[in-house]
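Yeah, one chain of the complex is gone here, protein chain that is, but the others are all in their spots.
Presenting chain A:
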Amino acid sequence: MVGREYGRVYAWDRVNAPMIRHWCEIMGIDNPLYTNPEFARQQGYADVVAPPGMLQVWGMGGLDQENFPEGSSTENNFEVLKVIEPHGYPAVVAVNSDLYFDRQIVAGERLYFTSRLDSVSEEKTTPLGTGFFVTVLMTYFSQQDAGDEEVGRQLFRVFKFKPAQRPQEKPAAKPAEAKAMKRPLPGVSDDTRFFWEGCEAGKLLIQRCTDCQTLRHPPAPVCIKCHSFDWDSIEASGKGQLYSFVVMHYPEVPPFDYPNPIGLIELDEGVRLIAGLVGADPATLEIGQRVQVEFHRFDDQQNLPQFRVVAA
């Protein structure tokens, strides 16, 4: 089925001002080129221009998604979804739409499109569920007396899948709302509790062996030098230098901001720790830069040490 071409599907309506105006109204678009014929004519167009983002709209079936005007192909360009569905993949969601515009389209034009099934992926598992990515390429044409003219193209990709979970219906009085992501909390153990409690108090604490005075980080039960189990902690100055760093770009995991610079900090006391870098343009970070700790509170539930680049 992949590679199959699907015939012409005609737009129900010519490109027209009322549908454009309704679309602009709900989308919050106030460009007069789309709604004011006089303005459009001043720009050299015969009538109002169709917003580029509407290209796909003209070829939509409407209430019955497969009902198109007479003369249209009766073959469904997404028929492969009906082949996949009975195997236990009921849900579908659009994941990519790439629109390409050859020229502006003006009210009065009559459009149609043709399609080609470009690809069906291997079975994939995503946070939504397990299923197949189906990609269809469409080409849009305008009917012209002198010969029909290509006006644009589209890559449309959907995910046909088995949902990962089906939420229980909730009482109408309590509408489901998207939950904002929070920062993950650290795993706190008897060895590390002092460090996180220090953070809550705005102090950067380093573990110290009470037998040989060796400092160590990250916290551990035994001295790395003399193997003593006895320890206490000292408060660090919070000053140090950038020993190394990375800048996270992808994937973007909420709730962090990207690009996300993360430093390996060598404290002046001699131990190193990993922490987020704040107020830094990632492009200007350099190994050896002086840094100073700051504590920032997140989600009203944790204080985290972060470091800011300071003058040498």
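Keep in mind that, in the parts below, a residue touches a chain if its C-beta (ideal position, glycine included) is under 8 Å from a C-beta of that chain, and two chains touch if they have at least 3 such contacts; residues count from 1.
Basically, contacts and distances are computed from a predicted model.
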Next item on the list: Leaving aside the chains on screen, match the unshown one to its UniProt name from "Pyridine nucleotide-disulphide oxidoreductase", "Branched-chain amino acid transport system ATP-binding protein", "Fumarate reductase 13 kDa hydrophobic protein" or "MaoC like domain-containing protein".
Entry: "MaoC like domain-containing protein"
Checklist line | From A:5, A:98, A:200 or A:268, residue that would touch the chain that is not displayed | finding: A:98
Item checked: Residues in chain A touching the chain absent from view -> 19, 22-23, 25-33, 43, 51-54, 56-57, 60-63, 65, 90-91, 93-101, 104, 128-129, 163-167, 169-170, 175-181, 252-254
